[in-house]
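As you look at this complex, bear in mind that one protein chain is not there, while each of the others sits in place.
And now, chain A:
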């Protein structure tokens, strides 16, 4: 019980610090049996009882989903971005226990989806991948943008991606890639 309170406090604190959406609501205490179970990339996963670790560590260490990268651990670089119930979060700011009974999607899955696959192609084509350490986070964030806003302008792209640091490319190729991908996604959505 006391752990839950601690988690809630941590969650609150970290959310206040995070630029992204909140980690999410804890499930009702009644349905919480201490096991950390969630859906990840379409599969049910169970990682540990009263698992105190962060989502990023559980993803990378237990589930071996190392596409999610650790750049800072403080919510400031976006390299660890994943989707939680379809919304982007920094997985270095989310406790695994907060994901109980929820759906996590990582770059390994997002890059295979329709919009994600198009974004992946456009990022490659635009030369937006140099060292590539920021790229999975950029891809997840940009996919979430294009899914929710089919016609993002440059200001929308800047707002959405301002929490994703890239030290290599200078960002212009990322802008070009997102613009191109959004056009393609929108074209696909047009009824024939």
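Simple rule for what comes next: contacts are C-beta pairs under 8 Å (C-beta built on N, C-alpha and C of every residue); 3 or more make two chains touch, one makes a residue touch a chain; residues count from 1.
Basically, contacts and distances are computed from a predicted model.
The chain that is not shown carries the UniProt protein name "Aldehyde oxidase", picked from "Spermidine/putrescine import ATP-binding protein PotA", "Aldehyde oxidase", "MFS transporter" or "NADP-reducing hydrogenase subunit HndC". Screening A:40, A:157 or A:182 for touch with the missing chain picks out A:157.
Where chain A meets the missing chain, the touching residues are 52-53, 57, 60-61, 64-74, 76-77, 79, 106-108, 111-112, 120, 123-124, 127, 129-136, 139, 157-159, 161-175.
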